[in-house]
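Quick one: this structure, given as structure tokens, is what I'll be asking you about.
One protein chain is absent from this view; the other protein chains keep their places.
Each chain carries a letter (A and B) given by its place in the written order, and its residues are counted from 1.
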Amino acid sequence: MGSEVFVHPQALNESSQVGAGTRIWAFAHVMKGAVVGEKCNIGDHAFIETGAVVGNGVIIKNGVGVWEGVTLEDAVFVGPFAVFTNDRFPRSRHNPHAVARYKDDSWLEHTTIRKGASLGANSTIMCGVTVGQYAMVAANAFVREDVPDFALVAGLPGRVIGYVCACGLKLPSTGALRCSGCGAEYESAGKGLRMK
Amino acid sequence: MGSEVFVHPQALNESSQVGAGTRIWAFAHVMKGAVVGEKCNIGDHAFIETGAVVGNGVIIKNGVGVWEGVTLEDAVFVGPFAVFTNDRFPRSRHNPHAVARYKDDSWLEHTTIRKGASLGANSTIMCGVTVGQYAMVAANAFVREDVPDFALVAGLPGRVIGYVCACGLKLPSTGALRCSGCGAEYESAGKGLRMK
Partner (left out) sequence: MGSEVFVHPQALNESSQVGAGTRIWAFAHVMKGAVVGEKCNIGDHAFIETGAVVGNGVIIKNGVGVWEGVTLEDAVFVGPFAVFTNDRFPRSRHNPHAVARYKDDSWLEHTTIRKGASLGANSTIMCGVTVGQYAMVAANAFVREDVPDFALVAGLPGRVIGYVCACGLKLPSTGALRCSGCGAEYESAGKGLRMK
């Protein structure tokens, strides 16, 4: 992986703010003004909108749209067809009753996915939430509340069902908070964990 | 926005029945015979199939497929990756046991989204239902029954959890049915509401 941005011949990159080593695959579209860091992977049919902010080393799998108002910190993983939102009560701007709501940006709600977190395939992330560092949202989960650091959230509505290591494996639900894979150790910190 | 149809250089428009001022964005595909009204916005990677009917001022966000049998009335909003269906018991036509079911169009079920309604991101709309005027389907909801006018439906299965104003804001659950945003007033009408 060199210092250039790789843009597949069938992809569209209209942004001048894409970092070195990032790869943009077929039928993906990065809009003008979108900010994307280094060494990211943007899968087929993904879409990065003007106003989106993507850190370094972020993996965006196929079919993911990253809208205005969404921030993905470094080393986030976004699974295929995970869906973000940025308007809690969306209406067509051509609905005369709703025109006033869209006269400025007050409809826009922000979403932040913290460093190293993972969003599962086909999950839905309600706007306004923050997903904590190294948290993991299970496939198909619906997140409508903030997710603590290192928490594993699943279901509808998404609930904390355990905790995961920074490496991705589940932490034991009883006894010492030590990863059976990489050996990292954790301790409680607020509603989430922190690495010792 | 002029009187022409805007078709992004990377989009495909094969229909001659697309209204003035409608915009079709990158990697979207409008098939021959699809009917699309004026001033619509058809997002990246959307797909409008032959036999679909889309009114005026409809917003179709990224990745939405509007199939044969689906009708979207004026000023509908379809959130990103909302999914329609048109066959309740789908099988491959190459499954020899199912060939007889596909010898005509009896497998096809229609879906109607009434004027001004909104379908949330990643929601799923079962074929055969009607979503009422200005109703709102929450993100990730699964709709398998008709939705009353102005109802807010969420969850799996989708249930009415409140009512919304034509402008999009939630109406108070107690007291007068008056929108805190735009001031519109409502009264009960069947299972839904109507504007006074």
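We take it that a residue touches a chain if its C-beta (ideal position, glycine included) is under 8 Å from a C-beta of that chain, and two chains touch if they have at least 3 such contacts.
Model, not experiment: these values are computed from the prediction.
Engineer: Touching the left-out chain: which of A:Val7, A:Ala139 or A:Ile161?
Structural biologist: From the options A:Val7, A:Ala139 or A:Ile161, the contact with the absent chain belongs to A:Ala139.
Engineer: Among B:Gly21, B:Gly43, B:Gly63 or B:Gly120, exactly one should touch the missing chain; which is it?
Structural biologist: Of the listed residues, the one touching the omitted chain is B:Gly63.
Engineer: Tell me which residue among A:Gly79, A:Gly132, A:Pro148 or A:Gly192 touches the hidden chain in the full complex.
Structural biologist: A:Gly79
Engineer: For subunit A, which residues reach the chain that was dropped from this view?
Structural biologist: Residues in contact with the chain left out: 10, 26-27, 39, 44-45, 56-59, 62-63, 74-77, 79-81, 116, 118, 120-122, 134, 136, 139-140, 155-156, 164-170, 181-182, 184.
Engineer: So which bits of subunit B touch the chain we can't see?
Structural biologist: Subunit B touches the missing chain through residues 12, 27, 29, 45, 47, 63, 65, 67, 81, 83-85, 89-98, 100-101, 122, 124, 126, 142, 156.
As a convention for this text, only the chains that are shown with their structure count from here on.
Engineer: With centres defined as the mean C-alpha position, give me the subunit A-subunit B separation in Å.
Structural biologist: The answer is 26 Å.
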